[in-house]
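The other protein chains are all here in position, but one chain of the complex has been omitted.
Entry: subunit A
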């Protein structure tokens, strides 16, 4: 728990409650059990990373957290309320950013979609759009269409739209999976500094073990067929994290080894 307190100042009473809670969640899809008996508590402000072999159910778990799927048995709750449908204060960043943006709207228009829907008066929107695009490092691209932007820029734009929802929780499904290593590391740091400011709870799915350790307060590993929790590690690395020193930290290397062994065992 110290790791959470390190990242941001959250009253200790808040830490007692969980924001996203899975309790004995099982999900069947197409006659197959995809997720089996998963129980998981995510505290407000916590940065939880989910790792696991391909096809183990990471995306499915995230969609359950988003309310896009309903469990076959057990339940998912958010701030103590059952999650029966997607909520506006839970934003989801999809891996396939190209499909999650409106290609006929400019960058500004895509952010505006969220602002329109939360009912922000028209007069206030331009300032907010500027602020959000600046936050994700796209201040000079407001008039560009997604087709005119690189993959990294499109993913930033999707994150800006999600932030426009003013989410209490941000769910990210391999958001940087399709990007090159340099872009990826840059975005990792940007996400960390953005979320430090917003105090949002994060569930971050990745198959990159180092990315999970670098970003997270905690890493949960799923076992495949059906998806179950196989490992749950707190990450006690100091913040702010740094691409060089954090990755050279002996604790980082130890955690990487532990997760690597876990993945290897889970695939066997």
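The criterion applied here is as follows: contacts are C-beta pairs under 8 Å (C-beta built on N, C-alpha and C of every residue); 3 or more make two chains touch, one makes a residue touch a chain; residues count from 1.
What we mean here is this: contacts and distances are computed from a predicted model.
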item: Per UniProt, the name of the complex member that is left out, chosen from "Heme-copper oxidase subunit III", "Spermidine/putrescine import ATP-binding protein PotA", "Ferredoxin, 2Fe-2S" or "ABC transporter permease"; value: "ABC transporter permease"
item: Identified contact with the non-displayed chain, of A:85, A:127, A:181 or A:268; value: A:85
item: Full-complex contact with the absent chain, from A:83, A:114 or A:237; value: A:114
item: Those residues of subunit A which, in the complete complex, touch the missing chain; value: 66, 68, 85-88, 90-92, 94, 96, 99-100, 102-105, 113-114, 116-118, 145, 147-148, 165
